[in-house]
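The complex is shown incomplete by one protein chain, all other protein chains being positioned as in the whole.
We just call them A, B and C in the order they show up, numbering each chain from 1.
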Amino acid sequence: MNFNIGIADLIRVSPMIVLFLASLIPITIKVLRGNREQSSEATLFQGLGGLAAAAILQMTVYMAVSDSPNPMVFSNALVIDGVSFWVGIIALIASAISLILMHDNPATNGEQFSELVFLTLSSALGMLILVAAADLLVLFIGLETMSLALYLMIAMSHEQKLSKEAAFKYFILGSFASALFLYGVSFLFGTVGSTYIPEIIQHTGQLISSNRLFLIGIVLVILGFCFKVSIAPFHAWTPDVYQGAPTPHAALMATAVKAVSFAAFLRIITTKSLVGSENLFTILQWLAVLTMILGNVAAIIQNNFKRMLAYSSIAHSGYILVGIITVGVSERTSFGASGVIFYLVGYSLMTLGAFAIVSLFEKDENSKIQIDDLAGYAKRHPVMAFCLTIFLLSLAGVPPTIGFFGKFYLFTSAIGEGLIWLALWGVLNSVISAYYYLRPIVVMYMKEGDIEDAGSIMNPTRVAILVSAVFVVLLGIFSGPIYSIVEKALS
Amino acid sequence: MPSSDLFLEVGLSHYLVLSAILFVAGMAGVLLRRNAIVILMSVELMLNAVNLSFVAFSHYMGQMDGQIMVFFVMTIAAAEVSVGLAILVSIFKRYKEVNIRFFEHLKG
Amino acid sequence: MSHQTLMAILILSPLVGFLINGFRYKKHSAELSGSIATGAAVISFIAALLMVIDLIGLPPEERKIIVHFFDWIAVDRLKISAGFTIDQISAIMVLVVTGVGSLIHLFSIGYMHHDKGVAKYFAYLNLFLFNMLLLVLGDNLLVMFVGWEGVGLCSYLLIGFWFTDKEKAAAGMKAFVTNRIGDAAFLLGMFVLFLTFGTLNFQEINHMVPTTSELTWLAPITLATLFLFIGATGKSAQIPLYVWLPDAMAGPTPVSALIHAATMVTAGVYMIIRLNPLFLAAPNTMAIIAGIGGLTAVMAASIGMTQWDIKKVLAYSTVSQLGYMFLACGVGAFGAALFHLMTHAFFKALMFLGSGSVIHAMHEEQDIRKMGGLRKYLPYTHLTFLIGWLAIIGVPPFAGFFSKDEILWQAFHSPRGHWALWAMGALGAVMTAFYMTRLMALTFWGKSRVPKETHPHESPWIMLLPLIVLAILSAVGGWVGIPHVISEILPGQPGNLLETWLEPVIKSVPGVAEGDPTQEWSLMGVSVTLAVISALLAYHFYVRDPSKPKKVAESLGKFYELVYNKYFVDEAYFGWIINPLVSLSKGIWYYIDVNFIDKTTYVVADLVRGGGQFVRGVQNGNIQQYAMYIGLGVVATMTYVLMR
Partner (left out) sequence: MILSAITFLPLLFALVVLLWPNTKTLRHLALGLSIIEFLASLAMLAHFDSSTASLQMVERFTWIERFGISYFLGLDGLSLWLIMLTTFLTPIVLLGSWNSIQDRVKGFLVSVFVLQTAMIGTFLAMDAIFFYLFWELSLVPMYFMIGIWGGQRRIYATVKFFIYTMLGSVLMLVAIIYLMFMTQETLGTMSASLLDFYRLKIPFIGGQFFTLQTLLFFAFALAFSIKVPVFPFHTWLPDAHVEAPTPGSVILAGVMLKMGTYGFLRWTIPLFPEASEYWAWLFMTVGVIGIVYGALVAMVQPDIKKLVAYSSVSHMGYILLGLFTFNQFGMTGSLYQMLNHGVSTGALFLLVGMIYERTHSREISKYGGLAGVLPLFTIAFFIITLSSIAVPMTNGFIGEFLILLGSFKAEKAFAYVAVTGVVLGAVYMLWMFKRVFFGEKGELVKDEHHPLHDLSCREICVLVPMVVMVFWMGLFPNHFLDFSKASLDHLVADRSNYQLAIMGDKAEVKAATTAFNKAEASQ
């Protein structure tokens, strides 16, 4: 192997480097100031600046590299392609919005905000590595970087009880799943002789039907991802952690973490790899169906808004898994994959919006937002209520929002590959989901109450919510070109 | 291969079986023990089982990659443990308790 | 004036009257409202008269004025125009409708003088006239149907005119709904006809009717005519749909005279006459029509003998007389049916108006047990009523004699007739004579049973004038259709004018033979004699020996009860049809809608909720449990995948 680390490689990973350096800024300043927090606005700007710089660099690098014959970095450790770019951007935007929420949320803004920014940016760094990883080991490193930062972020909340428990649960189960994942990696390594993903995929077609060890390995790896994206029955941590974690973190987990995990998932499942094992293909379908149903039926009876969103995010994982399966059986990878990516874009936007609204309500670190608490919100804050309505309708898949088009692309590709029954399950589940997505709307608009949200008139969270809402609708209506761009990027 | 070889000659499968036993033991620890610290240790055991399997594969394939991976895994495991312990300490400060049955407030 | 204009005036004049009075619905002036309405009716009558005069000027075979206004419906082959025809049949009808109608309008001015809703009343009356004209003049079945439903509607409005009385409103609704049953059948009849002939135009249908008769029951023409006849039973109050007519007496009396005696109720008969070639082609239907007609004539007459309400008696009499007309239609004597329709319009309108005059005089009292001896208080009313009485019981040479005799003769003589039909007719005639005499006796003759506080007074001239005109018509109206046997012995008689007039448009029953004059004379003699005897008997009962009826009734026992209670038909309808239907509806609402369909959806919802509860139970907060799910998931997946 030729370990030539050139300047070109460094340029290609410049977003990560910048992100890393930026993550150090606030905490360094804090140290230099004698362990005194600078103003939280300044910290926020530093963090956002880092994310923005990373995003700009990401874009630049992608523009420059996308046409080059060799998009690899660090001798096949990382790859710069459509998935890494798009999902990376999603992750950065989601991180940025979460950062804004953290700034406005009483559970996160305070003593240790600089550390929080550091962790958030580190987590984002992990995400960038994760989506760009072309090697299972690198992938694992990215995964752990992201996760470890998250564990700490959750544990750092000013809320003392539930967040600790959530962090602990997340940590134990996450490590447990990591071990499973890694065990799978070791088998793959043992059978293929490498952890380089393209090589593994190259062997998949042949090994999956002949070598049991390989099969065990690939199943463990896939299930490891299933844990990260909360596919039932590996979902059990999700509701507890989302509920216990401070809302901005929950938002980050539900969107960025999920998006990058799915992106990494996509890397494993590519062209026709699943066809070799009919049973794996079948059981994944059942897992998808189970996830959708479980997420939706459980969401119906929730009263805690965040927990409801957590279950809904499980259900959405089920929908996305349909897309992943489609990719696995499809000859046209880009068709299904772009559906998945597009869905991730849409899903992240609307979920961020919904969590942002929840965050807006939290008056202090111990706030628990029940759905019924929203009564009368539409009268007090018609604009915000309307934004939440848009997010929820989008989550339910009502046109012309991005949620509808996301589902449309996802299910279209599934139907195109003959997975009609999965599509049917998907659409039927979205009907069930409509029921609980309507509930907050009902409460806001149709019940009397005098709730007041905690935010000031024009705080950054509100701006983020408004922007997300506008994009949820606009990206829905003009989804065609974006989908085409994504698809072009992936092919 | 005659069955006596199974005992006489130590091969890849022996290591793999051992690693599997370790892994399952770690899993059992996670599933069954009540003490949070023991659970943490069980997770570490699982990771070590993985390491063993990496090393074994590496050895029998005559490749160094696996050995390097183990370094990575160990590093990450160390980081994980530190994070885990940090969380546990903060939890202990709050609850004065490390029995995991105590942490069931989030449910439903 | 062109026929188009005349026709427009003829038809629209009442509509204009309706609109004018409709917009001044709050006004109380009977004179003004009544003048507008009567004026509208009279204008119609004049226009009709002008047109009929033109019609007479045409050669007999071409006597037809067709006016086409606009295309109403044009879908595929269905081309319905708003077209109107005056021919020999509708000419008679339109004169009766507008003529008698005008008189009744006039009468109403006096009768409704004190009513607060007088403008509304006249508006309805005009609206009725408009619809009746559509019915009569329409040149196709659908336009006729417009009028057909329209008169039903006006009947509904007028029966329920005093709507604050629940009973009256209910009577109106009963009338409409019963009519609707007939109308539904009428619709089906139209469908069959349209699918058979591809048109609904009377002329075209009558031209296209095959000359051979249909013998099977489900053949299209038989089916169509049967449906149309069911429609007719609704409108013309025949068994089994007659029940609304007696209740319809809840309306103001002039309304009963106009709608429920002279015009609307005869619409069924008119429709059959209009389509006579069609009905002739369906002998089975004809037999049913004759049978139902005869039966109704007898049954209604029998009920009429027992009633105490002056209007109810007249109502049953109307039902019975309509039965005669259907009997005539059924035996193929369409001309006789039309003849009787016309004379009946005269004398029954007269009697109703007369009864109105009585009721007016008695301050809204309708029970004949509380009358008697009114002759001296109401001389003119008595006189005119007397003429009506003579006409209806068939005393020559009053109008009823000729028409009824014609029907009875045809029932016996026609190839489609039967002696049993004649017997029914004759029996009906006997009973008619009885109950009419009874009515006369109890109301006008004998001793006064009028309560002291009531002071009967003769009605004003505006009410008497119509009575007198109608009395004259009842007396001489029958002379246009004097049977051959009589006209032969009368010198200088032009013969049966009506028959000649109708000849081109009425098809005769195939195989009709020349009647035997001796037979005809003897039958005539029998029926008249019987009627006179019956009338004398009634006179004896109710004037000479007032205690007798009670004894007779008692001796009849249960049978009298049965007849007095109108054979319990209303009760049967309520008990066997309406109440079960309401219960059924409540049942399906409760059991199917609320408890089955909705419950099913609830079950699904509960299932989903149950699933949610289950997941909630599984999500018990224990980390090890969660790790277990992961482990189990891994093991299960692995097993399944490795199994292949």
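One rule holds for everything that comes next: a contact is a pair of C-beta atoms (placed from the backbone, for glycine too) under 8 Å apart; a residue touches a chain by one contact, two chains touch by 3 or more.
As the structure is a prediction and not an experimental result, all values here were calculated from the model.
The hidden chain, counted over the whole complex, makes contact with A, C.
Touch with the chain that is not drawn comes from one residue among C:16, C:66 or C:184, which is C:184.
Of A:10, A:32 or A:420, it is A:420 that touches the chain left out of the display.
Subunit A meets the missing chain through residues 379, 382, 393, 398-400, 404, 408, 411-412, 415-416, 420, 423-424, 427-428, 430-431, 434-435, 438, 441-442, 445-447, 479-480, 483-484, 487. Within the entire complex, the positions of subunit C that touch the omitted partner chain are 25-26, 70-76, 78, 142, 145-146, 149-150, 153, 156, 160, 163-166, 169-170, 172-173, 176-177, 180-181, 183-185, 187-188, 190-192, 194-195, 581-582, 584-586, 588-589, 592-593, 597-598, 601.
The rule is short, and it goes like this: only the chains that are shown with their structure count from here on.
Contact topology of the protein chains: fully connected, every pair of chains touching.
A count of C-beta contacts for the chain pairs A-B and B-C puts A-B on top.
Once the centre of each chain is set as its mean CA position, subunit A and subunit C turn out to be 79 Å apart.
Remark: subunit A and subunit B have CA centroids separated by 27 Å (rounded to whole angstrom). Taking each chain's centre as the mean of its C-alpha atoms, subunit B lies 98 Å from subunit C. Within subunit A, the positions touching two or more other chains are listed as 168-169, 172, 176, 180, 239-240. Contact with two or more other chains is made by residues 27, 30, 39, 100, 103, 105-108 of subunit B.
Those residues of subunit A lying in contact with subunit B across their complex are 137, 140-141, 144, 148, 151-152, 155, 160-162, 164-169, 171-172, 175-176, 178-180, 182-183, 185-187, 189-190, 193-195, 239-241, 243-244, 302, 307. Across the interface of their complex, subunit C is touched by residues 27, 30-32, 39, 100-101, 103-108 of subunit B. Residues 168-169, 172-173, 176-177, 180, 212, 215-216, 219-220, 223, 226-227, 233-234, 236-237, 239-240, 277-280, 282-283, 287, 293-294, 296-301, 432, 435 of subunit A are the ones that touch subunit C when the two sit in their complex.
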